[in-house]
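Of the protein chains in this complex, all but one are displayed in their positions.
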Amino acid sequence: MKSGVKFTNIFKKQIFIPLAAIILLALINLIVDPSFFKIKLSDNMDGFKVLSGHLITILDSGSELAILAIGMTLVTAASGGQDISVGATMAIAGSVVVRMIGLTYGAEDNNIMEYAMPLIIAFLIAVVVSMLFGAFNGALVSFFKIQPMVATLILFTAGRSIARWINLGKNVVVSNPSFKYAGVFLPGVPVATPIIITIVCIIIIMLVLKFTNLGLYTQTVGINERSARLNGLNPKMIKMLAFIILGICVAVAAMIQVSRYQTINYSSFGKDIEMDAILAVALGGNALSGGKFSMMSSILGAYAYQFLTTTLLTFNAPPDALPAYKAGVVILLVVFSAPTVRDKISKLFKQLKNNKKSGEAKEVA
Amino acid sequence: MKKKILAVLMSVAMIIGLTACSSSENTETAAAADGGSKLIKVGIINNDPNESGYRTANVNDLKNTFTEANGFDASFAYSMKNDEQIASAKKFIQDEVDYLLLSAADTAGWDSVLTDAKNAGIKVILFDRTIDAPEDLYVASVVSDMEKEGQTAVDWLKAQGLSEYNIIHIQGAMGTAAQKGRSGAVDAAVASDGWNIVTQQTGDWDANKAQQIVQAVIDSGESFNVIYAENDNMAQGAVAALDKNNIAHGVGKDVIVMGFDCNKWALEELLKQNWNYDGQCNPFQSSYLLDIINQLEAGQTLSQKVIIMDEKGFDAATITQADVDTYGI
Partner (left out) sequence: MTENTVLEMRGICKEFPGVKALQGVDFTLNKGEIHALMGENGAGKSTLIKVLTGVYEKDGGDIFISGKDKPIMIKSPQDAQNNGISTVYQEITLCPNLSVAENMYIGRGNNVIQNWKKMNAAANKILQDLDIPAKATQQLGSCSIAVQQMVAIARAVDMDCKVLILDEPTSSLDEQEVEKLFVLMRDLKKKGVGIIFVTHFLEQVYEVCDKITVLRDGKLVGAYDIEELPRVQLVSKMLGKEMDDLSDVVRGYVPNVDTELTPIVFEAKDLVSNAGISPFDFVIRKGEVNGFTGLLGSGRSECVRAIFGADRVLGGTVMKDEKPAKIRKPIDAMKLKMAYLPEDRKMDGIIADLSVRENIIIALQVLKGFFRPFSKAEQEKFADEYIKLLEIKTASRETPIKALSGGNQQKVILARWLLTNPDYLILDEPTRGIDIGTKVEIQRLVVKLASKGMAVTFISSETDEMLRTCSRLIVMRDRKVVGELKGEDLTQNKVMSTIAGGDK
């Protein structure tokens, strides 16, 4: 009986939506081709065993999105708006990393400094730069009270030019073999590094949410800024903080992606990824108008979206119709994530159960 | 719920709407000094140099050619939006330029402004991209032939004489001229030579998307021996997936890798024999343009209206360091 109650309640839980999406996609794949779930252990280039298979690929390819979803969730919750400059700032952060460790192609002018910095220093510089851009967005939103989408539009339009400018418009390639570690495999580790980095990020954010008041404060500010202030909070700083954390996430995601390809294309690097991140937050059942959030749901939302992408790729969906397929599935998911629809489903189940119960009662009688 | 959808729609609308307002056109005048009446006045309308490496090379090439030293008073306008480009064109007509060089953002909408130019006695030369307008509105066009690029690449692939062709075809952003041209040749060969397409997906010119496409094929356990990527970025993404899964590629290896655009780093990969083929999309149009203007200034008539640029395809087996330095962008 008790478990029955829990069963109907799960439809009201926020995490149900992305979870249901993942389960649904898994079921479809199971029916179409069970080998989708096969995971292999095979040798890689450097001669050690690594895991591969569609599921591993989903975890691997979804890394950047999951990391960005963390920051986007906080920004959404605190400011009631979204940061649309994520892709562009990712290009900036990636450009910084490459500049700091890269080799420049552009023989005609040799006035470009080649810093050849250690990986970790380059990464930290990218983090700082990315945090500064986050703070810039945050300042526009909190101090100048510009709507987040309008505020971040500035970097959305200018970011890629900045990214190009950082490397003076040159193509830069990183030849340092250890640079690949962040985007591919660490020697001797059978799991792709992005997956490990993402797990670390998730653990960190979960610890932060547990051992600080980030969650409570962010939600309070997002729900009622005036009340938050009267309870001693500084809403401006909390919003800033959210944007700065997103900045860190952006730098990590940029590091992963730039390391995957050892170079950066300023115009296509991280293109449209902000929309995917926003979608991940929405798929997680979080209100895009801010306030209450569930971090785990957002992260699962990111993987649900990646699951969808990979599924469509394996199904060989016709390329010109791919966006339409994606949109269709997303609409379905978003509709099912609406609280009213979930309430209805939950009611329906309750009714079914009651009918069953009354049926049983009759039988007994 | 409504709010959510609304928010998403709003965001999309905002981006479209506001980028339209905010990205103002950049106009710069290269030769401000009055060098006498000898200078030929040209107005050059191009796409944003930040669009791609190709465009950067293109813009630099034009800037380096149409200088005062070469006898030109050149003004440049950059925009990726048609209406802004048309506005720039109107301004150049008012400035009474001698030549209007145009790489149009969109094919449509140029009729009236080009008629104005014609009436003002301004000669219009199209470069890089054609437009949907009556031919008499411009004197010449210098273009890449994307079909030819694709055909050159496919001919090269045919010449490899593989026993079977299992191709992963990574397309560019759907509907672009480059995609249509480069895909067309492959589709034709599939029909005529019975090549097998393992998968055909769009990578939107992006390395990351291309990587996922190839990874999905590998995860599904399907075999393939050719990657035909419609630009260098996507070829690179594909190679990243191959490397990750320990699949040998390049000259004499399991998988043939083909790319387009001739980025310098991509040609380096060819030189290292990691890739097999790279098709050129020639951004260096200024020499052709210069040639046309010189002919017209000398009072000659042009032998042909549409000038198709010479475009090469590089084979890893024959490429030299000199090629990399000359043709890499």
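Letters A and B mark the chains as written, and numbering starts fresh at 1 in each.
FYI, a contact is a pair of C-beta atoms (placed from the backbone, for glycine too) under 8 Å apart; a residue touches a chain by one contact, two chains touch by 3 or more.
Since the model is a prediction, treat every value here as computed from it, not as a measurement.
Listed by label, the shown chains that the missing chain touches in the whole complex are A.
Note on the undisplayed chain: of the listed residues A:A228, A:A253, A:M295 or A:V330, the one touching it is A:A228. Only one of A:T152, A:T220 or A:S267 touches the absent chain when the whole complex is considered: A:T220.
Residues 210-214, 216-217, 219-220, 223-224, 226-234, 291-292 of subunit A touch the missing chain (whole complex, contact as defined above).
Everything that follows uses one rule, which is that only the chains that are shown with their structure count from here on.
We define each chain's centre as the mean of its Cα atoms; on that basis subunit A and subunit B are separated by 32 Å. Note for the complex: subunit B touches subunit A at residues 1, 3-5, 7-8, 10-11, 14-15, 18-19, 22-23, 49-53, 56, 171, 174-175, 199-202, 204-208, 211-213, 215-216, 218-221, 233, 236-237, 240, 243-246, 263-265, 268, 325, 328. Partner subunit B is touched in their complex by these residues of subunit A: 35, 38, 42-45, 52-54, 56-57, 61, 82, 84, 105-107, 149-150, 153-154, 156-157, 160-161, 164, 169, 171, 173, 183-185, 192, 257, 260-261, 263, 265-271, 275, 278-279, 282, 287-289, 309-310, 313-314, 316, 319-320, 322, 334-335, 337-341.
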